[in-house]
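What you see is the complex with one protein chain gone and the rest in place.
All chains are identified by letter, namely A, B and C, in their written order; residue positions are counted from 1 within each chain.
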């Protein structure tokens, strides 16, 4: 399946885009998404390790299964307030 | 010596005045003032027991000696805020 | 800003009085007239105070707070006279470099003011009955 990953702040700077397409096997989870990201951009491994991920604007755990209709985002350490 | 005692809120209501004159011996303390007040108005004894007293706009202890130039006030339990 | 005033409290002015580029945290507390207390209705509150001593006490409370916390600026305003429902009787504002201090200092100031400022309130009930609110003896 094809998904679009939304990127913000330092993640957007690192990947150079605010949104990147990723091809994942059907039934892939957030954990699989992380592995695919690190494979694509090995220098992002450290940042990815400190990021959370959201599915449909809610924080998601590593074992959450993804589908192509989900809105998926990578959330670097937050600094609001 | 003659002093004027300032009264507020429930103390003012009880004595019916916002200021009352009192005649006290030279060297009298806040404790002596309280005794004189209770003698003058026995039904005020309970309220006087719950009141603080101030001398020149500062809370004063029972052993503080008074003089006629002091501004002396009786401070019922406070309810600001 | 330390005031004991008959006029309605301008909360915006109180907040502005503590604004500074040195602070990252600003807390404003407003104590307002609540309609119901334990089922008993209040129509309005009337405040009386020993004005010259209120001003001295509020300054002492501010100075003590500024010794205990790294406060940039601090304002305390209390009303006297009639305060209608939902109107503010007291405003406390503090600005500090960091968040936790601003909350702790503002809460301490409020608590200390309620224990020590020579101010009294009377509540008016719907049937016209009015009485002094039982307060805190100053120790």
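To be clear about the criterion, a contact is a pair of C-beta atoms (placed from the backbone, for glycine too) under 8 Å apart; a residue touches a chain by one contact, two chains touch by 3 or more.
Worth saying up front: this structure is predicted, and the values here are computed from it rather than measured.
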Interface partners of the hidden chain - shown chains only, full complex considered: A, C
Can you work out which residue in A:20, A:33 or A:51 touches the chain that's missing from view? A:51
Could I get the residues of subunit C that touch the absent chain, sorted low to high? 11-12, 15, 19-36, 85-86, 88, 95, 97, 99-100, 102-103, 106-107, 110-111
At which residues does subunit A meet the chain that is not included here? 6, 8-10, 13, 50-52, 54, 57-59, 73, 75-81
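Simple rule for what comes next: only the chains that are shown with their structure count from here on.
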Outermost chain relative to subunit C, judged by CA means, is A
Whole-angstrom distance, CA centroid of subunit A to CA centroid of subunit B, is 73
Euclidean distance of C-alpha centroids - subunit A vs subunit C, Å: 49
Quick one: subunit B and subunit C, Cα centre-to-centre, how many Å? 26
At least two partner chains per residue is the criterion; list those residues in subunit B. none
